[in-house]
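Every protein chain except one is present and positioned as in the full complex.
Moving on to chain A:
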Amino acid sequence: MNPLHPTVLTGDNVFRIHWILGTDRLLAVCHCGAEREFEDPVLLWDWLLGHPNDHRAGPESEPAVAPQPLHEVFA
């Protein structure tokens, strides 16, 4: 977690997404503690909002890399 960006929102079910400094990757942190890296924010949101599917507390060892799909507007 980037120490320069302390958490702000205090709700019980807050999702956090950190742009990992020096990379193009995003670290998604679910309110359940599950973490996963992504290269595409759309896939990231699909995973976060899919809680609890495929959510295990703690960092994932492998970043989720998938072909970056186009997506329909306002889907």
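Assume a contact is a pair of C-beta atoms (placed from the backbone, for glycine too) under 8 Å apart; a residue touches a chain by one contact, two chains touch by 3 or more; residues count from 1.
Convention: contacts and distances are computed from a predicted model.
Colleague: Name the absent chain as its UniProt record does, using one of the following: "Rieske 2Fe-2S domain-containing protein", "Peptidase", "ABC transporter ATP-binding protein" or "NADH dehydrogenase subunit L".
Modeller: So the chain that does not appear here would be "Rieske 2Fe-2S domain-containing protein", according to UniProt.
Colleague: Over the whole complex, note the residues of chain A touching the chain we left out.
Modeller: 2, 4-5, 7-9, 11-21, 24, 26, 40-42, 44-45, 49, 68, 70-74
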